[in-house]
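One protein chain is absent from this view; the other protein chains keep their places.
Labels run A, B and C following the written order; every chain starts at residue 1.
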């Protein structure tokens, strides 16, 4: 179960990684119902990424697929092309929305948005790793 | 300036009050641009209040009036009746969205949503008081 | 025809009145198609009123009724109760959205949002009067 305590651990680990990389980020954690548990916008992070971080986490749980994998199927010509416009525009089709697991079981998701897709994904993984 | 550090102090104080009251709540803090800085949903708090807490904080800053005061003018027959449907449905017309001040200057806002309006407002005030 | 020149005259007259009253306001002018021609947010005016001012002007033209008159029919129990939620939430049911006329013919509308309904309406009238 993702509770605020767990969410904060995940966020703290993600913030630590973002600081190492030197890029301020938005970090969001949702629970098993794809509902927001906690969010933080680091100092200097872009405001346009608030929505993106929350919805990356939402996407993972809503569709049970890492957003970076969903990206492969949703480009022009792909089998899910256009899916980003569904669910009131909340489906994100670029990295970094990934699952958060406890004891091998998916209990929620983390979404990160800040700079490049590679950096965002790395930060999301650092966050998720905090409670494995 | 509201930064993540300040926002967490505000949220921690609000959580403490909510725990005293014995009601789990959603607590959100926005900065001077009405943009989310941090949010937490306490264990057991309703998911429908995520949106409400964030938008209470948004409302305070967007209109510079405590949502509980706006409530008085936006009932049926009031001069601002219907205002709750503006700004893409983000204007909240019930307690508890209030300003967060530093050195007498409004630097952001806190929005709380959990149980009764009186309880929510009390928690918002406890949060805002943390950085006065 | 409302063109940018006309719209600016209307806005300038409205700004003058708002300055006299001592309340900064958002002022918007739409043309005969209910489309925005020009908008200004005066220094210190609330950002939540951007949307409201534009949509007050939209409402006047979309429904051809001053928003303050529409208010009377859209309260709880009224014949148009609920209309504020139509048109994607763009229908405003409080003062001050009024028509702009040239030679007795409606050519557009002005919407004002700042403080009280009475003050907003007064500013809207001053604006509309500029090109009568």
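Criterion: a residue touches a chain if its C-beta (ideal position, glycine included) is under 8 Å from a C-beta of that chain, and two chains touch if they have at least 3 such contacts.
Worth saying up front: this structure is predicted, and the values here are computed from it rather than measured.
Put simply, the missing chain touches A, B, C once the whole complex is considered. The residue from A:34, A:49 or A:63 that touches the chain not shown here is A:49. The chain omitted from view is touched by exactly one of C:17, C:41, C:56 or C:121, namely C:41. Of the options A:29, A:93 or A:110, the residue whose C-beta touches the omitted chain is A:93. Counting over the whole complex, chain A has residues 46-49, 51-52, 55, 71, 74-77, 84-85, 89, 91-95, 116-118 touching the chain that is not drawn.
Even with one chain removed from view, chain C keeps its contact list with that chain: residues 3-5, 7-8, 33, 35-43, 47, 50.
Hidden from this view is one chain, which touches chain B at 32-35, 88.
In the analysis below, only the chains that are shown with their structure count from here on.
With chains as nodes and touching pairs as edges, the resulting graph is an open line.
Between the Cα centres of chain A and chain B there is a gap of 25 Å. Between the CA-based centres of chain A and chain C the separation comes to 41 Å, rounded to the whole angstrom. Across the assembly, chain C contributes no residue in contact with two or more other chains.
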